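For reference, the structure discussed in these notes is given below.
A single protein chain has been removed from this complex, and every other one stays in its place.
Chain IDs A and B follow the sequence of writing; residue 1 opens each chain.
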Amino acid sequence: MYQQIVDQITARVMAGDWLPGQALPSIRELAADSGVSVITVKRAYEELERAGLIATRQGKGSVVAEQPEQARALLVDALTQSLAAAVAHATRLGLTRPALHARLEQVLDASETPATHHEGPKS
Amino acid sequence: MMAAFAVSGLCKRYPHFALQEVTLSLTEGEVMGLVGVNGAGKTTLLRLLTGIAAADAGSVEVLGHRLPQAQVTAKREIGFASEDMRLYRSQSLDWHIAMMRRIYPGWDDAYAASLVHRFDLRPQQTLGGYSHGQRVKALLLLCLARRPRLLLLDEPTTGLDPVARAEVLEALADVLRDERRSVLFSSHNSHDVEQLADRIAFLHGGRLIAHADKERFLDDWRRLLCLGSVPPALSSWPELAQVRHAGSQVEVKVRRWSEDLPARLSAAGLSVQRVDPMSLEDIFVTSVRAGGVA
Partner (left out) sequence: MKLAMNIPLIRLLVIKDWQLFQKPLAAHVLAGLFALGLLGLARPWAFYLGSLLLIVVLVAGSCFAVSTSLLEERKQQTLAFVMSLPVSPLDFTVAKLAGGLLTFGVPFMVLLLGTVVVILSTPLPDGLLVYSLLIYGHVLLAYCISLAVAMQVQSEGWNIFAMIASNLLVNPLIMLLGQIDAISVPARGEDIVWSLPAVAILSAQLLLSLCTLAFTAWWHGRKAAFY
């Protein structure tokens, strides 16, 4: 469940909604706003801190870490995991390498149309 | 840190039901979800926590007050709503609000007005004309706007349509902003509890069968799909709550997951194909069936 909060914050930092050094909402605020328990948000913050995406100063709340490339690293990790999972499925289905490549191309083609309508981050 | 409530060795006998040896506490500022089927003892526990009912054995302390002796003082800081509680049908919501304002010094008129708006209630209409959902929301409003230190809600979402249910859960989420306010809410539906609760307690047949941090529950429990035949020794593994097989496929529900479990299962002759987290509902049902050693 905390993974959803982790993903949400990562996405907002990546999109530039929250800039490096900017204060994040307090745990309780974010919990109330997103209707999720305090413990879940706390757990998500701990996870993000471990990943280096946010920094928490004792008694001062959390801020976005100065190295936003951490967010990128997190996403790269997530991508690696999804790809590994896809490969595992393909193996179980008995797909050959070219067949898997072809499937990937198909998915890329399908996702291209909406991508052209992407509005980009709000300033 | 102060306990919102602490009960110990709590017993309460009724002719056809008994609450047995319940020991449970909640830290101030936390939200606890109490999950149990109808007749599990949720209402009895909540009544004991308000001092409305007296325990046959054990102790009850709420916000530092011994109950039921200090129930008047304690109830000034408690917002209690239960499923079997009704407001006066012949009177309006405004009439009820005026009554609350005179009873509770901390009554927050502005917040009450915002909840009236948010819940889409007509304050001048008599409650006899309200739907079930509107009555539930009206009662919740009367509890929330007194800004209680402890909210005790018995089945707050039961019988509500999805829209009303979402409104109620959102209003409850407001309480999370204040670190001095605590909530205990019961439900036979663990989905409601899953969202907002920091801690979860499972009640079944008058007994507390498990209680822990929600995230710990979710971390500890896993559902494994395995291939192979079930080794006979498996039933004595304490970390496994349930083993079921259909053909060559074996479903194992684990109450204490650890990373080395697949390797150990594999050594015993079961190869793990999939590892999935479990929903609270699944965890609850499995706990009840397994006899509830958590």
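Definition applied: a contact is a pair of C-beta atoms (placed from the backbone, for glycine too) under 8 Å apart; a residue touches a chain by one contact, two chains touch by 3 or more.
It should be emphasised that the depicted structure is a prediction, and the values quoted were computed from it without experimental measurement.
> Checking the contacts here: which visible chains does the omitted one touch?
B
> Just one of B:Ala3, B:Ile52 or B:Ala212 touches the chain that is missing; which is it?
Missing-chain contact among the listed residues: B:Ile52.
> In the complete assembly, which of B:Ser8, B:Ser25 or B:Gln91 touches the absent chain?
Final answer for the missing-chain contact: B:Gln91.
> If the hidden chain were put back, which residues of chain B would touch it?
With respect to the unshown chain, the touching residues of chain B are 47, 50-54, 67-69, 71-73, 75-76, 78, 80-82, 84-91, 95, 99, 102-103, 139.
By our rule, only the chains that are shown with their structure count from here on.
> Between chain A and chain B, what distance separates the C-alpha centroids? Give it in angstrom.
About 31 Å separates the centre of chain A from that of chain B.
> Within their complex, state which residues of chain B touch chain A.
29-31, 169-170, 173-179, 194-199, 213-215, 218
> Show which residues of chain A lie in contact with chain B when the two form their complex.
By the definition above, chain A touches chain B via 1-2, 28-29, 31-40, 43.
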